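For this view, one protein chain was removed and the others were kept in their places.
Labels run A, B and C following the written order; every chain starts at residue 1.
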């Protein structure tokens, strides 16, 4: 059994980690921390966990965390910067769901997050935890940066084209729609039901923190600079990201559908749907799957990729556990075979 | 492995059975029928099942169904009447999710369902599949009538009071709120998003088909006639039933909270919450749990029981599988340990 | 033109007042206050008002407010206590949407609101602004306490029975369901879309601040003590209250339907629907109407009254304007003839 700790378990990625881990056959939850909720049973805050765990929140403590085999950070950005080194020093592995180690360029990180980068020395060993790209490195990693939700859906959608050098120097457009849980469990007016339901809006058009992360990933795949316009939208639902991705590939000779199917043939959590499909986010609600469909517009030749995930699962906690499974030599889908809740 | 067949798998209780059964460690799905979708892969209709099953719908056929150990009916009322006997004759057990065998009084059934009862001779062997009441009979049953969604939440809420004869001859009021999935997957104007969302309404105040079923169950528990007013409400959400149950128990001497806790102490799927709690339906979304809280009004002495279930799980398909587990000697929670999806 | 001021215009009842008043043919909006938003154009905060008003928020100032003919308070409780007297002294009339003057018993108020009552001397002149009961007093009032949302829908539902002394000394049960806007625009976790949507729950079963207000109103109508159990529920929608009201009237001889129709025959904002109806909250969304249907249960004789309003209109800002119209001798429906937004 893998002994597991969670730092910061009071947000949505925290409770989602718990939902997955309490039924994971090879994981044993040892500790979950929260300064504000010290002593409170986890199931008091999240009653869906009643009967599944007796754990109580406790104040983060390196010696206790250090007894775990792996510690997940489900914290706001900045926290893992200050705590990861100490935990790594105990020999415990770290899987960080926050943005702290996602960007290899610390200056870029500081620009977007508006604060000093607290752990530059750890960057060389931080592995970007997108299994479909970095499976080999993840296996031996001691520090994982779990990709963001938008970046996961956008990268998985563009990879087959970029890796095969099919998109020349031109504009990519990622028009992405996210459920409100992407904004977290913080009490913000904009996330109120009366503000966010029955409405649709774009946000962060001038710049969103996931933009540099997406660009970094796409450039690695392309082996060159990538020109990306990214427009996120707040969508009136709890879970789900729908990325509508546009690209032009004038030199494309091969079958587009086959290109995608072959790229993901062995991936347990990427499902390339039949040609002509329109994946709905509800088809992945509560599951770790990314479903993708590719279209080419009859008149314009524009390639349109539709990529959907559950932002809290494949976009966060499920992908984190997928990384854990790889790191500990387990079958990659251990504890991750939930069927999406439909309807 | 238990060989399982499903008759009528295109509705919401059908896909929910599939969601549970494809991950059930002791069940093997052999056949699923639909006349209209003959030959269509189940996962084409319900893409959440892609990768979980390769099964195709087929036309119902008694010889194929008869090779199963158990057949679930997830059909409109009337279908199990005409088909159950033939299947039972092959030695296969039947678990019926429809209303066909819920009422022991066939005349009453005909009055509420407006058609002749097609299988009166089967009624003596039909066991009402509420494990919290009929566990012993379920074990040996060959034909199970799975309780309706409202009846499950209402009966579990009232049982501790009625079984202990604490409610004298007076009025019970069950004010129940259901998500729209209770109306099924049929294309009805009243179930459209534009009709049912952002709105709340009562319906069937003059009489609802679940009323005689609830009354039958409460009277069994009380050992006498029960006077019940039942008002269902259509609530703008997909899943969930919230029953708010009112009763007066002037002779109550014991601790109300203890009464409920003791009654359900050994029940794997009834969770009596701490005194003062207000269970939310989302705390059981996708899970087989019924959560109950009991209150007594300071000024009026009125007892108020709050009982929540997921209408598609404990109110239908989950309870059906719970019955199967009991019938086949499995631990009762086999394949039913899903944590509710929150948020 | 009636010169109008609004104190505290940044919440949902504030923006709803604005929505109604900018199109009111006899009202001229002169000032709207908010300490935190001083100088900000109202339409910057509420873009639905762009093009309808150029007004900016300003710090509350008695001399400016005193130039108005009437000032609405759309503030948290306690604010009107401290400011109303000064405004009344200038000769300006006050319509308070908060709870400050709803309870005539100041001790009771202090018990439920947990703070000293700041304006006991004003209570004798405060008129409870339910036009269907107090129309004559409203006409000459200088200080109006606009009823709460739950109290409006519950009182209008029970009045015909209580005023005619048809309910003997027994238990009334008001099972009420409210949209989330009833919780206001404050940033609270419980009001987040991810917490409140796709879920149903009761709250405040042990006691809710609207209980004493409802009881006060029902007792006035009955001319005697009333035994009421009130259970509010948080419903996953923005607007609307659905009150399901239970009563027993063993001595009722007359036609129940006629009783209600006659009681409200001349009321512009109470619509008694045909017998057998089930009003939906969406039929009043954005309108000042209260729709009521009455049923009597076939088996139990229980009377069931269904009463729906838009909590922000008839339950707050619309009713406030209805009071203003009466006070200033205008036709009662001036500026209040909006058709509910359906779908």
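The criterion applied here is as follows: a contact is a pair of C-beta atoms (placed from the backbone, for glycine too) under 8 Å apart; a residue touches a chain by one contact, two chains touch by 3 or more.
All values reported here derive from a predicted model rather than from experimental measurement.
Novice: So which of C:118, C:232, C:279 or C:318 would be touching the chain we can't see?
Specialist: Selected residue, touching the omitted chain: C:279.
Novice: Considering the complete complex, identify which of A:97, A:141 or A:228 is in touch with the unshown chain.
Specialist: A:228
Novice: In the full complex, which bits of chain C touch the chain not displayed? Write them out.
Specialist: Residues touching the hidden chain, for chain C, are 12, 15, 18-19, 22-23, 46-52, 181, 185, 198, 238-239, 271, 273, 279-280, 282-287, 289, 291, 337-343.
Novice: Considering the whole complex rather than only what is displayed, give the residues of chain B touching the chain that is not shown.
Specialist: 12, 180-181, 185, 187-189, 191-198, 236, 238
Novice: Even though one chain is hidden, which residues of chain A still touch it in the full complex?
Specialist: With respect to the unshown chain, the touching residues of chain A are 171, 173, 175, 177, 179, 194-195, 197-203, 205-207, 227-229, 231, 233, 235-240, 242, 244, 246, 248, 276, 278-282, 285, 295, 297-300, 302, 304, 306, 308, 343.
Operating definition for what follows: only the chains that are shown with their structure count from here on.
Novice: Quote the value, from 0 to 180 degrees and to the nearest 5, of the angle by which the CA atoms of chain B must be rotated to coincide with those of chain C.
Specialist: 180
Novice: Could you name the chain whose CA centroid falls nearest to the centroid of all protein CA atoms?
Specialist: Most central by this criterion: B.
Novice: Copies chain A and chain C touch; is their interface built from the same residue numbers (over half shared) or different ones?
Specialist: Looking at both copies, the contact residues mostly coincide.
Novice: Between chain A and chain B, what is the separation of their C-alpha centroids in Å?
Specialist: 36
Novice: Centroid from C-alpha atoms only, then distance chain A to chain C, rounded to Å. What do you get?
Specialist: 45
Novice: Considering chain A alone, which of its residues make contact with at least two other chains?
Specialist: Each of 12, 181, 185, 198, 238 in chain A touches at least two other chains.
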